[in-house]
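Take a look at this one; I'll ask things after.
With one protein chain removed, the remaining protein chains of the complex are shown where they sit.
Order as written gives the chain letters A, B and C; numbering starts at 1 within each chain.
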Amino acid sequence: MMETLGVEVQAIDPGSVVLAFDHDDRLTQQHGLIHAGVLGTVLDSACGWAARSLMPADHAVLTVEYKLNLLRPAQGERFHGTGRVMKPGRTLTVAEGVLVETSTPDRPIATMTATLMAVAGRGIKD
Amino acid sequence: MMETLGVEVQAIDPGSVVLAFDHDDRLTQQHGLIHAGVLGTVLDSACGWAARSLMPADHAVLTVEYKLNLLRPAQGERFHGTGRVMKPGRTLTVAEGVLVETSTPDRPIATMTATLMAVAGRGIKD
Amino acid sequence: MMETLGVEVQAIDPGSVVLAFDHDDRLTQQHGLIHAGVLGTVLDSACGWAARSLMPADHAVLTVEYKLNLLRPAQGERFHGTGRVMKPGRTLTVAEGVLVETSTPDRPIATMTATLMAVAGRGIKD
Partner (left out) sequence: MMETLGVEVQAIDPGSVVLAFDHDDRLTQQHGLIHAGVLGTVLDSACGWAARSLMPADHAVLTVEYKLNLLRPAQGERFHGTGRVMKPGRTLTVAEGVLVETSTPDRPIATMTATLMAVAGRGIKD
């Protein structure tokens, strides 16, 4: 999905991940703004990878839930989404995400709180 | 964005909208499941259009916030996402969304609660 | 806390719990409505007990997170809050809650989605 949206990894640090993408008409809604779902997808990935960065190597990460707030219209040329672990845990990790237009990094467009679950081994099933 | 994801409108009724899409490798995450962000995007659209269906014709709808819960792995061939207005309002509308694999409609994969705002005229700005 | 708020258990079934309380000036905010936090407290308890009702007897239940939507002003004489398990799980359970004024059960005042965690034994620690 990251390829489908044209998302690039900008930075990966323990507990923090930055993803970036350019404006593309394929990602917009009916008013030409970036679709809220795209913002959610990018921040969910950033939060998930940030959580994953603090887990044992053989663990997978699954999103349990997330909440997205849209604070400003998602317009501009390039966007950055940062995921940061607020509270790591053996089973559950809570992370927060912030998405900005790259040229106005102090004006959040969207914020996320996400709960992620560590899954031992590769066993992801119901 | 709906085109980018291959989403089709299945049904539009006052206060309720159903969207559908097929499995596509372009929509998956690292384990081959549909990316949580796709589920969020489809349900956000379904909730937004459901809200829009009860607003005056010259009003636009903006997502204020949404919360997505992932209940089961998003695997299968075809998926349906339904948005339904829980509480319409002059300014704010609350809607709920449910996403299922089409062959197992009683087993929700993801649920959403979304808050949508009516914006009079076409003026969508900060 | 249930005693402090004057909350009574109305019904306990597997996966579903109903709590009730009367209007009391001690529970109101500055406009005489029941404080949103009271609605959250009652629905959190109802969701937690509903989740607990489907867990092994030696497990405790902890709230991971919840989201509360306020749909209508919380005014009236008596209120009912229902918690219902949407998806039980070995580790995580997702429940939803609805709070109504008792005389208008079809007009939800507040709705909740909650994620609950089962904790084996009595060990609740950081």
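The criterion applied here is as follows: a residue touches a chain if its C-beta (ideal position, glycine included) is under 8 Å from a C-beta of that chain, and two chains touch if they have at least 3 such contacts.
All values reported here derive from a predicted model rather than from experimental measurement.
> With the missing chain put back, one of C:Glu3, C:Asp58 or C:Glu77 would touch it. Which one?
Checking each option in C:Glu3, C:Asp58 or C:Glu77, the one touching the absent chain turns out to be C:Glu3.
> Quickly run down the residues of chain C that touch the omitted chain.
Touch with the absent chain occurs at residues 1, 3-4, 26-31, 33, 35-38, 40-42, 44-45, 60, 62-70, 72-73, 122, 124-126.
> Considering the whole complex, not just the chains shown, which residues of chain B touch the missing one?
Residues in contact with the chain left out: 64-65, 67, 91-92, 94, 113, 115, 117.
> Pick out the residues on chain A that sit against the missing chain.
Residue positions of chain A that touch the missing chain: 67, 69, 71-72, 86-87, 94, 96, 108, 111, 113, 115.
Everything below uses one rule, namely that only the chains that are shown with their structure count from here on.
> So chain A and chain B: same face meeting same face, with over half the numbers shared, or different?
Both copies, chain A as well as chain B, present the same residues to each other, with over half of the numbers appearing on both sides.
> Cα centroid separation between chain A and chain C, in whole Å?
Each chain reduced to its C-alpha mean, chain A and chain C end up 30 Å apart.
> Centroid from C-alpha atoms only, then distance chain B to chain C, rounded to Å. What do you get?
It comes to 26 Å between the two C-alpha centres.
> Could you list which residues of chain B touch at least two other chains?
67, 69, 72
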